[in-house]
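A protein chain is absent from this complex, but the other protein chains hold their places.
Note that the chains are named A, B and C in the order they appear, and that numbering of residues resets to 1 at the start of each chain.
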Amino acid sequence: MTLWWSTLCVAAPLLAAVLLFIRPKWMAGIALVAVTLVLVGALGLASVLHDSGPQFIAIGGWGAPLGIGWRIDGLTVTMLLMAGIVGWPVTLYAHGYFGGAAAGRHFWPLWMLLLTALCSLFLSNDLFNWYVTLELLGLSAVALVTLSGKKAALDAAQRYLYTGLVGSLFYLMGVALIYNDYGVLDLAVLREVTEPSLALWVALGLMAFGLLVKSALFPLHFWLPAAHGSAPAPVSAILSALVVKGAFYILLRLWFDLVPATLPDAVSLILGGLGAGAIIWGSLQAIRATRLKMLVAYSTVAQLGYLALFFPLSESGQWGDAALTGLVYFMFAHGCAKGAMFLAAGNLQRAAGHDDLVSLAPTAQALPVSMFAFAIGGVSIMGLPPSGGFIAKWSLLNAAIGSGGWIWVAVMIAGGLLSAGYIFRVLSLSFSESGDEPEPGPELVPVAKSSEWASLLLASIALLLGLNALPMLDLLSIGLPRAG
Amino acid sequence: MTVTDFYALVGVALFVMGLSALILRKRDLQRILGLNIMGTGVFMVLVTSALGQGQPADPVPHAMVLTGIVVAVSATAFALALSLARERHK
Amino acid sequence: MPRLIERCLPVLAGAGAIALGALIAAALLRTPENDGAMARAALEALPDSGVGNPVTAVLLNFRAFDTLLEVAVLLLTLVAVWALDLRLPRTEALPASPVFSSLLRISGPLLVVIAGYLLWVGASEPGGAFQAGAVLAGGCLLLRLAGRWNPGAGFVRWAASVGLLVFLLTAIAMPALTGGLLQYPHASAGMWILLIETAATVSIAAILTALFVAREPGETRP
Partner (left out) sequence: MIEWWVDGLLGVMMLWLAWQALSAADLLRAVAMFVTFGLLVAIAWIRLGAPDVAIAEAAIGAGLTGALLLITIRRMDDQRGSGTQEKPRAKAD
C-alpha cells in the first residue's frame, strides 16, 4: 500500500497538469480532484506509518546506491499533509479568483506542476533528484508570480528567477563535490560513509547557501517580499505557505544525515543569529509596510527566522527532539495561517481594487468573513492559544528554556510582541470607525463566496492544529530523524 | 595534477566567472549568459567526477549533466521570454 | 555612499569570487576521487536494463524518475513562456528565396533521418531522446521559418505533452506488472524504454520548437 499512496501524491497532480495543459477548459475540477488525491495519499501514508513505522521505496526496483529512493517517515508525511491541507482551500479559492480569466488557463497546469515538485521533494532522499525537484518547484513558482502581468510582478519574478537559479547552481556544485568524493547520491548511504573533510565542509557550505537563498533566510530574503507581495493572491499563499519550505526541508534532511557531529558551535549560532535578525528585521518592516500584502510578505520573512532558531536549539541534547517537534509544527501551522492571511488579503484587494492599509476600513467591514479569517490566522502567527502557532512556539520556547538558551527565549518573546504589533495594526485600521461617513467610497467589486470561505477554512485549520495537537505530534514522532 | 584535475579547475573558474558576471553585469542577456556559463562550470566538475582511477567512465554523472543541460536550456528560454516581457512594459 | 559602493562592488565581487573559487578548488584537489563503486554498480546492472548504452540506462531506467521530472520541467517552461503573453507579430517567417527553399528540401528530411538515427542508436551508442529531440526541433524550426508549416493548437498541445503522458502512464502502470514504480518487466524493458523515448523525442522537439516560436497557438489576438 505504501507504494500506491506515495505514488498517488506525485502522479495525481502530474497527470492533472498534463490534462489541464491539453484541455485548458477542464480547469478547476481536475485540480480539485488531484489535490484531494494528494490529501488521500498523505492520509494513507499516515495510517501505514502508524501501523508499521517508517518506509522506504526503491523506484525502479534498483535501490541505493544505483536507483532513486523514497523515504517515508513522520516528517515526510507531515509535510505531504501540509501540502494537501494548504493546497485544498487554495485550489478552491483560485477557482473563484481566476474564474474564466485568461490567466487561469495558465495557473492550473503551473500549480499542479508545483504541487508535483513539492510532493516529490518531500518523498525523495536523493541529492540529485532534489536538484530536479528544486528546479521544477522554483521555475513553476516564478512562472506563477508573472501571472498578474503587471510590471512590478515581472520585475520581482525576474529577480526571483535569477536568485533561485543561482541557489540551485550552488546546491548542484555542492552535490558535485560530494559525488566526486563518495560517488553516491542517496542520503541514507551517504549518512554511513561520510567523514569530516574539507571537501565535505565546502560541499555542505555550498548546498546550505543555495538552500538558504531559496528559503529566504535573512539577509538572503531580498527577493521574497516583492515576489510574494506582487503575485496574484492564491500564488502568494502557495509561495509563502509551501514553496519556501521545500528548500528548508532539504536543508533539514542534510542537517540530520550529512552534517558531521563535529560541526563547530559557531555555525549553528550564526544560523540562529540570522534567524533572530530575520524575526526582528522582518517584523519591523511588516510594521512599517503601507500595503497589506507587503505586510504579510514581510511577516513571512520574520516567521522564517523561527525556522533557523531550530539549529542552535537542536544542538542541546535531550531538548533537540522538542525543538524538532516545534519546528515541524511551526512549518505546518505557519503554512495554514499565512496561507489564510494571503487569501484574505487577496479578497480585500480584489474587492477594493487596491491593498493600501490606510484606506482599507470600508472594504474590511464589507467582508467580515475574510477579516475574521485574517484575524484567526493572525492569532496563530502571534502564537496565542489556542492555535497551531501556539503549540509550535511553546515547544520551541520549552526547548530554549530547557537548554538555557536565554537569548533565543528573548528573541522569541520579542518576535511574538512585534507580530502582535503588525497584526493589531491591520485589525485596528480595519475596524476603525469610519466616523462621519467619508466620501462614498468607490464601488466594491464582488468577491466570490467560495474565496471568502476558503480563507476561513484554512484559518480554522490553523486553529484546529492548536485545539487537537496530539494526532499530529504522534505522526511526527514516527521515525524522528536524529543527528548522528 | 592530472588532466581531469585541470578540467575540474576550468569548471570552477567558469563557475566563478559566471557568478561575477551575474552580479556585476546590468543587461539581462549578459546575466543570462553568466548563468549558463556558471552552469557549464558545475557540469564540468560533475563530468570530471566520472573518471576514477583507470576504471570505465561512470555513466551517472553523464546522465546528471544531460538532465542539467535540458534544465538549463529551459530556464534560459524562460528567462529570455521574461526579459522580453519586461522590455514591453518599459 | 551609493557611488562608493558602486565603485567598490567589482573589486569586492572579484575578490569574493576568487576566494570562493579557491575554496572549491582546494576541496576538489585535496580529496581522492571516489572508488568507482557507482560505475561498477551501473555496469553490472547494465545487462538487466534493457539497453546497451549505460547513459541511456541511467536516464531511462536506473534514475528514470529524474528524467520524468525533467520532461515535466520542459512542459512547465512552455506553459511559463506562453503565460508571459509576449504578443509577438504573427509572422516571423524569413523571406522566401530559391536558395533557402532548396536548402530546406534537402535538410528537412535529412534532419528527420538524423533524429530517428540518434533515437534508435541511443539504445546502444551515444545518442538518445534529448539529442534526437533537439535535432528534430531544428528541422521543425526550419520548416516554420520557411512558412511551410503552421500546425494547429490542438496538435501542438498533444505533441508537447505526449512524452510526459506516456512516461507517466508507463510509470504508474508498472506496479501492476512488476510490483515496482517505474520497474519494467525484465524481458521487455528495452521495448518500454523505446516507447518512452519515442514519445519523449516528439515532445522535446515540439516543446523546443514552441519555446522558440514563443507564441501560444490558438491565441486570437492579431
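Quick note on the criterion: a contact is a pair of C-beta atoms (placed from the backbone, for glycine too) under 8 Å apart; a residue touches a chain by one contact, two chains touch by 3 or more.
Every value quoted in this text rests on a predicted model; they were computed, and no experiment measured them.
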{"item": "Sole residue of A:L147, A:V189 or A:L463 that reaches the chain not shown, by the stated touch rule", "value": "A:L147"}
{"item": "Residues from chain B at the interface with the omitted partner, ascending", "value": "3-4, 6-7, 10, 13-14, 17-18, 21, 25, 27, 29-30, 32-34, 36-37, 40, 43-44, 47-48, 50-51, 57, 62, 65-66, 69-70, 72-73, 76-77, 80-81, 83-84, 87-89"}
{"item": "Residues of chain C in contact with the chain not shown", "value": "53, 55-56, 85-89, 118, 126-128, 130-131, 134-135, 137-138, 141, 208, 211-212"}
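Methods note: only the chains that are shown with their structure count from here on.
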{"item": "Category of the chain touch graph - line, ring, star, complete, other", "value": "complete"}
{"item": "Sequence positions of chain A contacting 2 or more other chains", "value": "128, 132, 135, 139, 142-143, 146, 173, 177, 179-180, 183"}
{"item": "Sites on chain B at which at least two other chains make contact", "value": "8, 15, 19, 45, 49, 52, 58, 60, 64, 67, 71, 74-75, 78, 82, 85"}
{"item": "Chain B - residues contacting chain C, complex", "value": "1, 4-5, 8-9, 12-13, 15-17, 19-20, 23-24, 45, 49-53, 55-60, 62-64, 66-67, 69-71, 73-75, 77-78, 81-82, 84-85, 88"}
{"item": "Footprint of chain B on chain C - complex, ascending", "value": "9-10, 13-14, 17-18, 20-21, 24-25, 28-29, 33-36, 38-40, 42-43, 54-55, 57-59, 62-63, 66-67, 70, 73-74, 76-77, 80-81, 84-87, 128, 130, 208, 211-212, 214"}
{"item": "Residue ranges of chain A in contact with chain B within the complex", "value": "128, 131-132, 135, 139, 142-143, 146, 151, 154-155, 157-158, 161-162, 165-166, 169, 172-173, 176-177, 179-180, 183, 185"}
